[in-house]
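Structure, as structure tokens:
The complex appears here minus one protein chain, its other protein chains still in place.
== chain A ==
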């Protein structure tokens, strides 16, 4: 292994949203190390009430066969971070705890310099792979392309073993997917690009903050766990749940039938009351609040006209096209 921490571990953290297969990729990566490379290792994921589309982490530790694996705590000082979903950086500190020699791999179409800016990485290696595009082209999954790129960052792992693992885990159930998974894996391996950034003289890496410190404490938490702030979840931003596609609203062809709203799981549609042609008050659809849209696209099927259609999400589109909900606030902003 190129580098290990004081306990003898090479540590990897994967940052993703549920549904992109980071958990599976983590398991396969760890298995390739333990089964194929003669290493010892441990792998696990963060678990909670989070569902598909929510932020998740996977943790992998490698060590030699003589090192005892005792630590069950999450990887806080990773040598490699794999970011499966670029937009995560908006709400999660994906590079938390990196060293100046760590590598941050990002699924992105951006350049390493742009990503360095976006992720505010002071030093380290930025590796980029456009896993989403590769997956779309190869009709396979993002995690296979990411896995290929991660293999490049772990030179002690054997790619032939990995291909064997892919064949074994997919071959039985989805034999037709094996070849495209291997191609996707290989493209990830071959197409990843790197750029190294030195720490500026006199500068230091940000201190890591433990991930288990709560904002509310025993002096501020209402007793009994009761939540006394009704409806506060509107503060959350669910944009990261979208995995590529979003609905686009065209007001001209909308007949205000509300069928989109009826099937929307996430209250994304924003309405306004105003007089109709006969002067009677009536509800009119104004648009979509993309802060809550998870990109399920149910609304498009429900729409009887062409007012709703789907689009591959481009950066900035949601922000510039969002129609915001107005909430009845105690203290108006």
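FYI, contacts are C-beta pairs under 8 Å (C-beta built on N, C-alpha and C of every residue); 3 or more make two chains touch, one makes a residue touch a chain; residues count from 1.
Methods note: contacts and distances are computed from a predicted model.
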item: Hidden subunit of the complex - UniProt protein name among "Pyruvate synthase", "Peptide/nickel transport system permease protein", "ABC transporter ATP-binding protein" or "Quinol oxidase polypeptide I"; value: "Pyruvate synthase"
item: Residue, one of A:34, A:118 or A:248, that touches the chain absent here; value: A:34
item: Selected from A:238, A:307 or A:323 as touching the chain missing from the view; value: A:238
item: Options A:66, A:176 or A:220, residue touching the unrepresented chain; value: A:220
item: Identified contact with the non-displayed chain, of A:4, A:109 or A:258; value: A:258
item: Interface with the undisplayed chain - residues on chain A; value: 7, 18-19, 27, 30-31, 34-35, 40-45, 47-54, 68-74, 76, 210-222, 224-225, 227-236, 238, 241-243, 256-259, 261-268, 271, 273, 282-283, 285, 289, 291-292, 294-298, 300-302, 325, 327-330
